[in-house]
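Note that one protein chain is taken out, while the other chains of the complex remain in position.
Up next is chain A:
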Amino acid sequence: MVNKGKLKMALAADKSTGYKKLNLKKKEKLARKTKSKKGGDTPDVGKIVEGEWEDVEGSEDEVAEDEEEAVGAAVEESVSDEEEDDEVAGKMEIDFAGIDESDSDSSAGENDQNNSDSEEEDDEDIPVSDLEDLSDGEKEDLIPHQRLTINNTVALNAALKRISLPVSKMTFSEHQTITTSEPVVIDDVSDDLKRELAFYAQSLSAAQQGRKLLKEEGVPFTRPTDYFAEMVKADEHMAKIKAKLIEEAAGKKASAEARKQRDLKKFGKQVQVAKLQERDKERKQTLDKIKDLKRKRQGADTTTTNEADLFDVALEEETSSKPSRKNREGPNKRAKKDEKYGHGGKKRFKKSGDAMSTGDLKGFSSKKMKGGAAKRPGKARRAGGKR
């Protein structure tokens, strides 16, 4: 709308219609309008309508009314304004400048404050509200600039000049600042290790340089070992840190130990199984041995008592090898418990004798009935044996 207004104004300017002339034409037009309304002349209607339409638009625009009227008149006058556009261009620019001032430029004040570089960046700035329509992917790439950059270099320099210490004139011990010769470059700021290393290197070089400079100036640098004074971190604080370190170390050690134990347990199970198998085997072997011996003994009854004694001892040793825990409460533990606490039917008459127990000859030995157990040797022999 504004542009159109401008164009028309420019046209009007081109025609160099003075206001007086315009007023005349306006009157003429009004007169014609009234005529046409009264008379209803057909050929004029189109033009008049055009004029009225222009009027309506003119009221919408924020341009003075009479100017707009003049434009209407101008339009009526020249049917072929488009052809004249080229000629108009020169003067149009001037008019635009005038319109701009009155109309829409509110940023003029800000521009005064800003520097030249900020003006460049004005164009790049996108209001944040426009960004909401973008997808997330696009959003990530953009850095929303919602404010104008103010970077008043002149004022900054002036402020700096006002407060700055004459570092170059002062001795180093006076200010103790060191600036690195080259800017510290950190590729990836989020990489903690690299970043801290860069900081460390910067400070280390400064410390070395600083010590050199201070020693040249004869200023004490190193704290003597017998100089005690209040520290930034109090003793309690340091004790806390120490405790923390110790705790950390202990934790590490404990976890290592636990891991070792776990591994051992895993391995230990295998060892245990192997051991059990071995013990089983051994037991089987002994039992076989005992059976063999028993058979032999029953076959060859007339062995010397000495031999028998020897065997007996051996046997006793073999059989009385300590009853291992595993054997004692083996797989029949459950059965025993069931028996005791009431699993597996009635307990009545359980202890009374029956046909089976009567027929059981486990405790019977004819040998015992005949000569009893091995006779007790005589006193002299016994004494001899002791010796």
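Just so it is clear, a contact is a pair of C-beta atoms (placed from the backbone, for glycine too) under 8 Å apart; a residue touches a chain by one contact, two chains touch by 3 or more; residues count from 1.
Everything below uses one rule, namely that contacts and distances are computed from a predicted model.
Participant: Looking at UniProt, which of "Transmembrane and coiled-coil domain-containing protein 6 isoform X1", "Class II aaRS ABD-like protein", "Cyclin N-terminal domain-containing protein 2" or "All trans-polyprenyl-diphosphate synthase PDSS1" names the chain that isn't shown?
Facilitator: Looking only at the record, the undisplayed chain corresponds to "Class II aaRS ABD-like protein".
Participant: With respect to the chain omitted from the figure, which of A:Asn152, A:Gln285, A:Asn332 or A:Ser357 is a touching residue?
Facilitator: If we include the chain that is not displayed, A:Asn152 is the one touching it.
Participant: Which is it among A:Leu160, A:Leu193 or A:Ala355 that touches the chain not included here?
Facilitator: A:Leu160
Participant: Applying the definition given at the start, please give the residues of chain A touching the unseen chain.
Facilitator: Missing-chain contacts on chain A: residues 121, 136, 143-145, 147-153, 155-157, 159-160, 162-167, 169-171, 173-184, 186, 189, 195-196, 198-200, 202-208, 210-211, 214, 217-224, 226-233, 237-238, 240-241, 244-245.
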